[in-house]
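The complex is shown incomplete by one protein chain, all other protein chains being positioned as in the whole.
Order of writing sets the chain letters: A and B. Residues in each chain are counted from 1.
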Amino acid sequence: MPAAELPHITADILARLRVRAPRVHCITNSVAQAFTANILLAAGAIPSMTLSADEIGTFVGRADALLVNLGTFDEERREATAAALGVVSERRLPWVLDPVFIDRSEPRAEHAKSLVALTPDAIRLNHAEFMALSDSDPEDAALKRYALDTLAVVALTGTVDRITDGACFISIENGHPLMGRVTAMGCAASALAAAFLAIESDAFAATAAALLCLGVAGGIAGDRASGPGSFPAALLDALYALDKHTLEEKARVA
Amino acid sequence: MPAAELPHITADILARLRVRAPRVHCITNSVAQAFTANILLAAGAIPSMTLSADEIGTFVGRADALLVNLGTFDEERREATAAALGVVSERRLPWVLDPVFIDRSEPRAEHAKSLVALTPDAIRLNHAEFMALSDSDPEDAALKRYALDTLAVVALTGTVDRITDGACFISIENGHPLMGRVTAMGCAASALAAAFLAIESDAFAATAAALLCLGVAGGIAGDRASGPGSFPAALLDALYALDKHTLEEKARVA
Partner (left out) sequence: MPAAELPHITADILARLRVRAPRVHCITNSVAQAFTANILLAAGAIPSMTLSADEIGTFVGRADALLVNLGTFDEERREATAAALGVVSERRLPWVLDPVFIDRSEPRAEHAKSLVALTPDAIRLNHAEFMALSDSDPEDAALKRYALDTLAVVALTGTVDRITDGACFISIENGHPLMGRVTAMGCAASALAAAFLAIESDAFAATAAALLCLGVAGGIAGDRASGPGSFPAALLDALYALDKHTLEEKARVA
């Protein structure tokens, strides 16, 4: 996929998402739950978040994609993940791994590695998390190699988002510095990627499209907001209103 | 109660609520906790949310109403509910059941049915949840029959909210489509109903009044908000400012 095609591909996936309203089950940290739910709803998806071992199988069995986010990881989330991934594997559902803060905790990094071995469709992380996961600096070549090794789309977000499946590679320069001053923004990006993967079987396109949506919405929100307090609401409003014209006009991809 | 009387009855209950500031203990899902607390505070009630088995009895013992919301249900919430309902029964406190997502999980639906047998004062749910709970379509007659069978006020919310205790029946056409694009809106409605039940012993009037407040505030918020991001804050602002004149002017009840 040439980078220039990403905006209209994104508009197409987003349009289908709004019609189909995919269900995304989220195993995510307690800090991010409400904002993640609202990101999914604003985009047109239907979130669910239950973690209970005796119910999560049923929820995932009726969902269209799964998010596994390692923030505030604990025994309950560990068991929930195992049960959920069993269903994901049976039903061949797409899923996204978000290895939050694995640079802060060795056991969590080890757990993340064991989850990578279960072949998520996409892994979204930041600079420090990539280093903890892959033991290498996030050069473009290292990202590609890691994607090839893991069979996952790797999406490293930051000032510039870089997405690769090992073959294709795309950079997105949208977004806004305030995205780093609000909690759960990365978690929401991963959830959005899961929603897009529910709609689009090309995992590279789906992941890049989700990040482009969030980046463009973030840029618009940055222009409108008065600070990190008003920023999340402005971002949700912009994501809800996002259209093809805006995506094509604002996208800064290479 | 004739429908035309609901606006002024609502204004009266709301005025008493603001003076008495009832305590509402909420067993609710982790996604909805913060927004639910803010809805209660905006209306004039005092929320508490602890779930710990060794404390919840004391909290409920000092509360004026209880909410039991089945979202993100787990062992901790199951035990908390049992302990809380013991105190509710002793102290004859009003309580509301919100059987979130029971259409997605059979064990949760079974648990909801066992809670209905403990006679909540009101049950607030949506279309799919009513079907899972009652095994019938939510026709007006079925709602009435279910209310009579369970001795609970049944409040089915959606584009039109319908509330019945089996004898009285009222429809509220306030609200706004954005209410469905924000997480925890239904959960907040149930919490508000609990706060109103703490103030008003006529459970039908209390439940209908709570939903009218939320619907009118939602309509005002829909006019002011730029999308689902700015909507929740606008709704809280409108709920906080709600007065008799606005309720009478905006209410669309039948």
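Convention: a contact is a pair of C-beta atoms (placed from the backbone, for glycine too) under 8 Å apart; a residue touches a chain by one contact, two chains touch by 3 or more.
As the structure is a computational prediction, the values presented were derived from the model and not from experiment.
Asker: Among A:R91, A:R104 or A:H245, which residue is in touch with the absent chain?
Answerer: That would be A:R104, which touches the missing chain.
Asker: Among B:M49, B:A65, B:A83 or B:A251, which one touches the chain that has been omitted from the display?
Answerer: Residue touching the chain left out of view: B:M49.
Asker: Identify the residues of chain B touching the omitted chain, counting contacts across the whole complex.
Answerer: Here the touching residues of chain B are 30, 33-34, 37-38, 41-42, 47-52, 54-55, 58-59, 62, 76, 232-241.
Asker: So that we can see where the missing chain sits, which residues of chain A does it touch?
Answerer: The list for chain A reads 29-32, 34-35, 71-75, 101, 104-108, 180-184, 225-230, 232-233.
The criterion applied here is as follows: only the chains that are shown with their structure count from here on.
Asker: What is the distance in Å between the mean C-alpha positions of chain A and chain B?
Answerer: Inter-chain centre distance comes to 33 Å.
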